[in-house]
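Submitted below is the structure of interest, expressed as structure tokens.
Just one protein chain is left out here, and the rest sit where they should.
In this document, chain identifiers A, B and C correspond to the written order of the chains, with residue numbering beginning at 1 in each.
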């Protein structure tokens, strides 16, 4: 179907720079995202596996200079026979990790009916790439008061991505953070092709904060640092990075998560780049 | 996340030729789909717009030799401000069109909670391309007893497509029909690139019926006939075609729907191809 | 660079339907290509390997109903260390195969300086996909009087493909045959994605004959028949197929070439489709 109808073209989209000229800044427990607030680093495992795993990983994230903890309790998996997450038990482990470290929690929701439960535990709700055009889910998250990280579908265009954010915002939730995480192209040496150009394109067309997930694009831990550097240098407001206290034991994507050894200097590096580009002294 | 886990690789997928060697044949009110049952032609508008529109279109579909009527009452639209469908009123109009013409109904479901309602009216439930990896929706359709047409996501690989069908089947509903409808590539002269090779690939790996939607791939009415011919020649079990009694008045995709003038010879053409390839007399 | 300049937009391109409304028909030793002349089948190995190989393969091509023999004496190989073809010796073997079978010869040229030599032996000169925008080569072939098969670059758009043909024609050689052979997409189950929709698009915009190479798209012998059927059903004027008298011994792409067992019924099948679509009796 065409993306335009008469009433659609008549109104001013809430996502647009025409609607709001200045950058949106989203405040999550005092951490500011967007509008030149400095790079926000969100780290954590793909899935919450156990209390020990999530707490130990959270401590690494905090120690290395990360600002928030991510981890999935409800997972969208390509196969129905893959591990689907710990569900509410996972949310409770995340809560404990927050109590221990003070890091706010980012966690995914995969079904509209789960939104109230997830919103109870999450400081930011994440919508995964496969659900970018799951409109029932977008609308439900739009009714929540929690900020939302919306990941770009790997086959989705920039206008489709922005209109998916519009679905959330049109229900009343203006706190949307866009996340570029790689698109599917003929080039398959990495898992996806990080579309670094999406950052300036999105910055031009929307006032929303943009973060980058280099981990899912790379698919391999050894490319995560360089892609992170590129993301901050191109103008992203933050990073969503897969960190695991013992990557080799990870139940999903063991090749992709990075350990403290890589995460610590990565945070240093991206802060250096951010600072050198955002200060007037050379 | 990786698509494999230990238990996933251990079992035999229900979609696979290893699980079931012979082609599945799905029976919908006496119309057989798959396994050399002849090409099944499903025609109708993108959206149900009015009683008159759907009944008149249904009569055209029937007159031209089509077997089923499709039409959307719940629509997945890229913009929240586009027409979202008539909802249950649309389902009722479809029911009337069935009463008038006898054609079974194919209609889309976009939210897990709507599955029972849609299944009440539909002879086949359709899952659209954007929802191919909406696992909550897939599972809910898996609990229904209605056959399901699962459309391939425009950015989805063949293995992901098959695993999405597995989600439905693993919940107990074995009546899944796969639908290739074009993928997103650099080539954008048509709306999508019809991946004609997906048909033999899917035939090789699964026992499920495969149909093709040439309308959404083409995006223009004038390419629909030739792509339909290609689809049947490559081995598809049927076609899902956008037909409208007055395409120029269509509320969505007016350039894409075909009228009786094109649909009538199209049905003739694909039947000719099917018959000449499936008889031993030249 | 932009593809437009003032003088470019002012003139009527030789490739366009605006320049010539009716289909071009190219005559090669009495075999007509284009304009509804029936499907022209060109078969043969990727590379000429020996006199025995090319003559035995030519006899299979003829016996099965093929119209021309293809085989490469000069090869464009991805690696400099791969077999680069037999050169002039290969051309001489092709000439012998023509003497034995009467089949006209299609063979590739890869360097501008080789055009006169190749044109001496070839009935049709082939320009491979990697050279579609090798403008020095296109111009040199434009100065030849031999018809040219121009293969589409796997990353090339339809307008770029047509403008590459324009390079040849603008030098005076109007006998250009376009060949769709698959494009590069995220979907890599086959070697390339056959862009079947390119055929109606090219038919609409140019008057040139269009053939399809299903072998390089498929990359696997077992998909060649179904893609060939699709190609003729979508409206192609012919096929360029990799045939080998002993595929398992082929020096390049042994999985891709088909043997007599597959080629014979394939020719029958595509003729059936062509005939049923081009006669008024059902």
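We take it that a residue touches a chain if its C-beta (ideal position, glycine included) is under 8 Å from a C-beta of that chain, and two chains touch if they have at least 3 such contacts.
Remember, predicted model here, so these are calculated numbers, not experimental data.
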item	value
Sole contact to the chain not displayed, among A:194, A:208 or A:258	A:194
Omitted-chain contact residue, chosen from C:94, C:110, C:124 or C:176	C:110
Full-complex contact with the absent chain, from C:17, C:92 or C:130	C:130
Chain not shown, touching residues in chain A	155, 157-158, 183, 185-187, 189-190, 193-201, 204, 217-218, 222-223, 226-227, 229-235, 268-269, 272-273, 275-277, 282
Hidden partner chain, residues of chain C it touches	1-5, 7-8, 11, 46-47, 75-83, 110-113, 130-131, 133-137, 139, 153-156, 159-160, 163, 166-167, 170, 183-184, 251-253
Positions on chain B contacted by the hidden chain, ascending	155, 184-186, 188
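The working rule: only the chains that are shown with their structure count from here on.
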item	value
Interchain centroid distance [CA atoms averaged], chain A/chain B, Å	33
Whole-Å separation of chain centres (CA-atom averages), chain B against chain C	34
In chain C, residues with contacts to at least two other chains	155, 185-186
